[in-house]
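Structure provided below as structure tokens; questions to follow.
Yeah, one chain of the complex is gone here, protein chain that is, but the others are all in their spots.
Right after this comes chain A.
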Amino acid sequence: MDGDGDGQSRWCLSQVKGAVDDDVAEADIISAVEFNHSGELLATGDRGGRIVIFQQEQESKNLPQCHAEYNVYSTFQSHEPEFDYLKSLEIEEKINKIRWLPQKNAAHFLLSTNDKTIKLWKISERDKRPEGYNLKEEDGRYRHPSSLTTLRVPVFQPMDLMVEASPRRVYANAHTYHINSISVNSDNETYLSADDLRINLWHLDFTDRSFNIVDIKPANMEELTEVITASEFHPLQCNTFVYGSSKGSVRLCDMRASALCDQHSKLFEEPEDPSTRSFFSEIISSISDVKFSHSGRYMMTRDYLTLKIWDLHMESRPVEIYQVHGYLRSKLCSLYENDCIFDKFECCWRGDDSEVMTGSYNNFFRMFDRDAQRDATLEATWENGSPGCPLKTWRVSAGSRRKRNEIGVDCLDFSRKILYTSWHPQDNIVALATVNNLYIFQEKLN
């Protein structure tokens, strides 16, 4: 992680996507980043409801020291803004989550969701087209039947590759509140969608019905004390899922136990230390993301200041706690005033579960090596340093001092935040989003 101990990491900037000017339109703000199951495709979603998919080029034999680059494969408008007539509220087209389905045939499928509607998109390639029709010219004009003297059989001829995205299913009208998570089940037939108060189970083939499996809405809304913030299916057990709450607890539910999983099977909650309780305690304990390890043995939660790794066999406390940016404790007042304290950071596991990463402010991101118990702070920037050059690690100090690769807490830019991250399922490639740019980092291979 700290590499040679001289402040250099093993990571290098590989690519940056998006405009580099300062004028950022609301629609260009990235809101989702996700590798597919093979790592060949990388999808991004933005506030304008658009999805851009990048594809990794074939491995280049000429450059063995780095993985191949990602280039644009397909782009389409997934969601459009809508108006909720009943509540007179706008339904944003912002893409909240993208989840890929495991690949079954030549086409790729992904689920994308905004606040209210989930869609299943099919991305397929077309590299042949039929030619030699009898009644149509090549440009589409119809020939007069009387001008025909012979008949021929149309044949498929190669054409320039065209990638098409088409919506195959639209799962609508099942959520009163705002959808924050979707998760595909390991059975590859069902998926769950979670909003602030409810979780629904869908079958991928059916859009006209879904089953409610968790409902934490109180009979009297005045008694509302917590909301659902994130939810995920277990990667191997199709009956198990978890959901995190705004109060810092995670509940694991088993769908074999009952149809409505309001009663949890396990409750993962760290006991609160009453001496540290403050006005901010509950807010900073709110779970912003929950992710199972690839092995299915562990679970990681992200709250405002820490990353916690839980052993699913032990509910009483996490087995590992990593401080992401503890120096923000002295800034909580202003972070509350500018709403940054409500930012929802994602986190992700490396393919072999040995490392985890998450984003922070000032375009910093944090890498934690679980085995070596080392961590590093890296910066996502396209200045200082060319692609292929190893990143330098940073330190954050108290006050406003600024030295080489050290920055004071008072100098951090809280408008530049990395909320969305994704780790390639096999290789050491990570993709993350700053406000309007996609960064791809690779670990040096040699």
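The definition used in the following text is that a contact is a pair of C-beta atoms (placed from the backbone, for glycine too) under 8 Å apart; a residue touches a chain by one contact, two chains touch by 3 or more; residues count from 1.
Quick note on the criterion: contacts and distances are computed from a predicted model.
Participant: UniProt names the one chain left off this complex as which of "glutathione transferase", "GPI-anchor transamidase component GPAA1", "Trafficking protein particle complex subunit 3-like protein" or "Alpha-endosulfine"?
Facilitator: Missing chain, UniProt protein name: "Alpha-endosulfine".
Participant: Touch as defined at the start, partner being the missing chain; which of A:Ser14, A:Thr44 or A:Asn96 qualifies?
Facilitator: Considering all chains, including the one not shown, the answer is A:Thr44.
Participant: For the chain not shown, which residue from A:Ala107, A:Val227 or A:Cys340 touches it across the whole complex?
Facilitator: Among A:Ala107, A:Val227 or A:Cys340, only A:Val227 touches the chain that is not shown.
Participant: For a quick check of understanding: of A:Glu40, A:Glu92 or A:Glu270, which residue touches the chain that isn't displayed?
Facilitator: A:Glu92
Participant: Could you pull out which residues of chain A are in touch with the chain that's been left out?
Facilitator: Touching the chain left out of view, chain A contributes residues 17-19, 25, 27-28, 30, 44, 46, 48, 50, 52, 72, 75, 77, 81, 83, 85, 87-92, 115, 177-178, 196-197, 221-227, 246-247, 276, 278-280, 282-283, 329-333, 336-337, 397-398, 436, 438.
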